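Here's the structure we're looking at; comments come further down.
On to chain A.
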Amino acid sequence: MQTSSENILSAVRIDKGFPGTKALDKVDFHLRRGEVHALLGENGAGKSTLIKCLTGAYHRDGGSILLDGTEVDPRDTFDAQRLGIGTVYQEVNLLPNLSVAENLFLGRQPRRFGMVDIRAMNRKARELLSQYELELDVTRALASYSVAIQQVVAIARAVDLSGKVLILDEPTASLDAHEVAMLFRIVRRLKARGLGIIFITHFLEQVYEISDRITVLRNGRLVGTRDAADLDRRDLIAMMIGRELAAEIHSAHANTAGGEPRYRFTNYGRRGRIEPFDLNVRVGEVVGIAGLLGSGRTETAEVLFGAHRADSGTAEIDGRPVELSSPRAAIRQKFGFCPEDRKTAGIVGDLSVRENIVLALQARRGWTRPISRAEQNRLADLYIRALDIRTADREKPIRLLSGGNQQKAILARWLATEPEFLILDEPTRGIDVGAHAEIVRLIETLREKGMSLIVISSEIEELVAYSTRVIVLRDRAHVAELDGDRITADQIVEAIAAANERRAS
Partner candidate 1 sequence: MKFAKALASATILAACTFGSASAAELVVGFSQIGSESGWRAAETTLTKQQAEQRGIDLKFADAQQKQENQIKAIRSFIAQGVNAILVAPVVATGWDEVLQEAKDAEIPVILLDRTVDASDDLYLTAVTSDLVHEGNVAGKWLADTVAGKPCNVVELQGTTGSSPAIDRKKGFEQALSGHDNLKIIRSQTGDFTRTKGKEVMESFLKAEGGGKNICALYAHNDDMAVGAIQAIKEAGLKPGTDILVVSIDAVPDIFQAMAAGEANATVELTPNMAGPAFDALAAYLKDGKEPAKWIQTESKLYTQADDPMKVYEEKKGLGY
Partner candidate 2 sequence: MKQKYLPLTATIFIFVLSYALCAAQYPNILSTRVIGNLLTDNAFLGIAAVGMTFVILSGGIDLSIGSVIAFTGVFLAVVLEHTSMHPLVAFALVLMITTLFGALMGAIIHYLEMPAFIVTLAGMFLARGMAFVLSIDSIPIKHPFYATLKGLYYKLPGGGRITLIGGLMLLVFAIGILLAHRTRFGTNVYALGGGTATAKLMGVPVASTTVSIYALSGLLAGLSGIVFSLYTSAGYSLAAVGVELDAITAVVIGGTLLTGGSGFVAGTLVGIFIQGLIQTYITFDGSLSSWWTKILIGALLFAFILLQKGIIHLSRDNRKRA
């Protein structure tokens, strides 16, 4: 391992608060030259906040940042970039309508006689990308390439711009194993060039594969920094969640609901989105769906809910065929669906918590049969209390709530419709630890009440905790099913990995 004791980036006693919460509490973080440093923690632990403080997206309340030994105070991400700190996000923050070369050189295009020298720019772009083993038509729009390629373009841009520190914020979330491998080759090469790399991910395997050191945050505080080689998985998880993993493992799958499957999807799929699959769900069953992002998890949920109409196969409820051609049709069959992308597909930001909660119920009743204000208030208060939604009052616009509380409000929206079949896509993503636990508990409760649930999650331990069965997806197809005692974190990881290895070979 090539390390230098010299820190390229040091963050000392960083403080950052938001109204009502302390997001970072005197956090120290040191990054060495030529190392890959994993920054870990559960959702809401403060990783994003720390990154945003480092890149100037947030202004910190206290503490100092040293880059190459000199104190810096980036005004914004662009300023940080100029200083040498580049960031690549999970959702590629490039412009899909511009060409690859323009994306790489936006704001610093080579010029001749005051005009952008497009040929030189394209040549330089090709040169730059060849360092990353990419041979692309750089004049084509970025949008015409896969997310993985876009990700690499983003890295190339960030490194070329800043060249000292590279922050990778969940870059692998939507990549397949092959693409991850390519990305890691690039990261190693950059490391060899002496860059300091901060790596944020949910995939622990990847942490061990690539990181030199690991820093763990929890509840806005620094838990500790360790050499990756000296920290075993269990200890790491203990650092992250503050308790032994074993305690989380539930015996839910022991009492697998018996009886005939109530919901039966046969050869169900949609061309270009998800390969046809068979899926049966019983009453009182939680079917977990595991797989990497982009493996077809969300697509499965969408096709089940009618958000995208299935073009093959049949759906039956209690042996009676049903047509799930639209969300409205699905809702009539007492389906509910909490989408993954809360902001764009879940909350209706400017409307109040109350209105967000009654929305689906109202939509099902039709506009001519309004729910009385008193009933709305009752429902809202009921679920605000039942799910412990933290809001000053039910009339607050939902966009002002924290992620976890938004998620609970959307859950409430569906619970208010008294669904019998509930699909949850990443119900715990991006929410704080407390809310996380509550939602996991809620899933349990709903299952015990006899609801059928499909839960998609990237958090494998979580799946293990509440699933009665787990479906593993890869490449937009259902590839494995685990039940009973086979539902363990290792088994799931293995299933995903095996699938991926098979693909890689």
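Note that in this section a residue touches a chain if its C-beta (ideal position, glycine included) is under 8 Å from a C-beta of that chain, and two chains touch if they have at least 3 such contacts; residues count from 1.
On how the list was made: all candidates are chains of the complex that A comes from, given by their letters.
The structure presented is a predicted model; accordingly, all values stated were derived computationally and were not measured.
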Please state which of the candidates 1 or 2 is in contact with chain A in this complex.
2
Report the residues of chain A in contact with candidate 2 in the complex, numbered from low to high.
77-78, 81, 93-98, 102-103, 106-107, 109, 111, 114-116, 118, 139-141, 143-144, 272
